[in-house]
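Complex shown without one protein chain; remaining protein chains in place.
On to chain A.
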Amino acid sequence: MAWASGSGRRFAGIPWRVIASDAAGRFMLVCKAACAVHVFNNYVCSIALVRGPSMLPAINVSGDVVAVERISVRSGSIGVGDVVLLRSPENPLKIVTKRVTGLEGDSVTFERDPARGDHRRKTVLVPKGHVWVQGDNVYESRDSRQFGAVPYGLIQGRAFCKIWPPKDFGRIEQKL
């Protein structure tokens, strides 16, 4: 009995109220930090791992980490030559990296399928609110030549800087 009352006193002696408020405060701090990260990633800048052969030589097959900025997408200032990340129109769960080669109202000329030796040229007009995207590696890229112009709303961000591997660190140039 003496032991029980002793442990009870000890149990009551622990400052539960302080511990709980401390824990809640820390939990809130973590939540706030997560929210801040989300807002920064979604509205300002984030990083992404991109890989695949379609953007050779700008981006390696094995995968590069690039910095992606979101501001120019929101302000509508994506231009011809920018490397963009967009949600694939064929699979919404996939994000692909391509280069914008035409904006709305532009006419784009491309070779139909150079991988299979089809070098006939074709010219199309990009419809309103759409962009024409193509991989730099025309031989191994699934892009607007297959699925047509994509709505501007699918663009997620503009890749402007390679940050990994360190030897390739540098700006991603805007080019045609």
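Everything that follows uses one rule, which is that contacts are C-beta pairs under 8 Å (C-beta built on N, C-alpha and C of every residue); 3 or more make two chains touch, one makes a residue touch a chain; residues count from 1.
One rule holds in what follows: contacts and distances are computed from a predicted model.
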Protein that the absent chain corresponds to, by UniProt name, given "TBC1 domain family member 15", "small monomeric GTPase", "Mitochondrial inner membrane protease subunit 2" or "Cytoplasmic tRNA 2-thiolation protein 2": "Mitochondrial inner membrane protease subunit 2"
Which residue of A:90, A:118 or A:140 touches the chain not shown here: A:90
Touching residue (missing chain; options A:66, A:100 or A:154): A:154
Residues in chain A touching the chain absent from view: 31-32, 34-36, 38-39, 42, 76, 86-93, 127-130, 150-155
